[in-house]
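One structure is given here, and the rest of the page talks about it.
All protein chains but one are shown at their positions in the complex.
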Amino acid sequence: MLQAIFYKEWIKLRWYFLLAVLVTSGVAGYCLLRMDRAIELKGAAHIWEVMVLKDAVFIDYMQFVPLLAGILAALVQFMPEMQRKCLKLTLHLPCPQQRMVFSMLASGVVLLAGCFAVNIGVMLAYLPTVLPAELTRNILSAAAPWYLAGFAGYLLTAWVCLEPTWKLRVCNLLIGALVVRAYYLAPVPQAYNGFLPWLALYTFALSLLAWISVSRFKAGKQ
Amino acid sequence: MIRISKIFLFVTLAVLAVWQLPWCYAFLTTKAAPSRFVMYSSLLDDFILTGYTEGVGITRQDPAGHTYSEHEVDSLLPLFYMRQLVADERFPDSLFGVAVSPREVQQTSFNFRMRPSAVNAPQTGLYFLLESMPKRVDLEMPADAFRFTGEGVEFIVMDTNTPDAGKSARYTRMLSDKGFRFPPREVSGNPTTMKEYDNGYLLLDADGKLFHLKQTVGQPYVKPLPLPDGVEAEHVFLTEFRDRQLLGFLIDTEHRFHVIRADGTIVRTGIPAYDPARDQLTIFGNLFDWTVCVSSPGVNHYYALRADDYALVKSLDVETASDEVPGLSFTSPYDRYVRPRF
Partner (left out) sequence: MSPILACKHLTHYYGKRKIYEDLSFEVSRGRILGLLGKNGTGKTTTINILSGYLKPRSGECLIFGENIQTMPPALRRNIGLLLEGHVQYQFMNITQIERFYSAFYPGQWKKEAYYELMRMLKVAPGQIISRMSNGQRSQVALGLILAQNPELLILDDFSLGLDPGYRRLFSDYLRDYARAEGKTVFLTSHIIQDMERLIDDCIIMDYGRILTQQPVGQLLDTLRRYTCRVPEGYVPRLPEAFHHPSVVRGVMETCSFLPPAEVERVFAELQVPYSELKAEKVNLEDAFIGLTGKY
């Protein structure tokens, strides 16, 4: 049954997933290319210096890319469910509805994680060749809250999308925007260090919100 | 499940409220706080407070309330307003019986600033060691960076991103020979070419012992600097002021403020307390006196020190308006971390 749920989500998301992998990795690759050009033009030493002394991370373009990827993933996945109330079909299947909803969310999270893993793979393939471990860690630590924001954006958009009434949808959207702000308070290396595990925990707990929307959908709120 | 979900939503809403509402309030109501500039005048033997008063304009007065004109203040702080006095051809030939020249004033004046956010900040753990006796006049950034490990120091050639085993071994051996225990607790230096000379780094080793490390003609120079009895170092700051009289500052675990002289001797100053993790420090120093400002939340402590023995001459507390609204915040002016705090 879980396989079937994932199969359906995969059919919805596969083209988007491919596009997301290409675009996000493309942006990551572009950042690295710029860095490579800078190393060529100004020398590796200059890059190391601005990274150590000025907290530069060179992947600033990536900042909102995972968030966007997450939001779009949720739209691609849940708009078809809300179109003409298709979700009724999904919830009517002989599978516990909570398991159904959380499996759908898990499918999206797994695909997003795959997409982000490719990004990080791209970075890890290049960065250690020109940077010491400290600076690679700096770059990844600056990017970590952005990637968490990608998951948060996904789960919050799912919550907004699944909500059956427009009034609350707008409310949820505003709340979601404020929540996402918490992931962008310091675009510098290691700022989120100690807080990151808690933020990650909170991020994945955001999946609980979707169940509120689905419960309201089930109660026929209009 | 729905109950857990709703509780989670309400907790989120509550957190957003205590975070965003005070922020909005502060954003809408904050006015520019009246700031005062305070300097100690040895000529007056008191502080001069320059500030802006609504409706009156710029006021200059001493703590007793006597007001001074701009012209008078220039003369009362001749070393600080030297350029103005020189331009007005009012700069004195001597002060307190000592001949002074503008060049000398420029050489010996300094200012030093340290914010808690610079102390409470994540460290990358990579450092650049400049040549302290360069062949050319200008300083140059090195071609390698170094890091400390549990066993030693490791230099990495930046262009190739590979370790320089020979140099690493030389420095590690030198440090070990001088009794340095890896890894260091604190490393303080100013790796930039925008300074007159390079003094390398001040290091606190794993045992809290103080060392001075620099590179002299390509070779390591390491000097242990014994701490006075009863002093346990917590923070060190390498200064590199123009007059080369000081190596740096040292703050001990009891927040006492010490000066590390160029010869390595450590002298306690008259500053009663300074906690780098909480207070902001500003020092304006010159030939005769230092004006030290230790800003704590709600109050600025001003201390006047004699420049020769760092003894406390005078102090002044000025309360500062705190317009902080209680609430939740994720960032703080006191550190560079993101985490929730009230």
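For the reader, a short list of remarks on this structure follows.
Note that the chains take the letters A and B in the order they are written out, and that residue 1 is the start of every chain.
To be clear about the criterion, a residue touches a chain if its C-beta (ideal position, glycine included) is under 8 Å from a C-beta of that chain, and two chains touch if they have at least 3 such contacts.
Just so it is clear, the structure is predicted and the values come from calculations on it, not from any experiment.
The hidden chain, counted over the whole complex, makes contact with A. Annotation: of A:Met1, A:Ala133 or A:Val170, A:Met1 touches the absent chain (contact as defined above).
Of the candidate positions A:Ala38, A:Leu75 or A:Cys95, contact with the unshown chain belongs to A:Cys95. Within the entire complex, the positions of subunit A that touch the omitted partner chain are 1, 3-4, 7-8, 11-12, 80, 83-86, 88-89, 91-97, 217-220, 222.
In the analysis below, only the chains that are shown with their structure count from here on.
Here subunit A touches subunit B in the complex through residues 43-45, 48-49, 51-53, 98, 129-132, 134-135, 138, 145, 175, 178-179, 182, 185-186, 188-195, 205, 208-209, 211-212, 215, going by the rule given at the top. Those residues of subunit B whose C-beta lies close enough to touch subunit A in the complex are 1-2, 4-6, 8-9, 12-13, 16, 19-20, 122, 124-128, 141-143, 145, 147, 156, 158-159, 161, 191-192, 330-331, 336-340.
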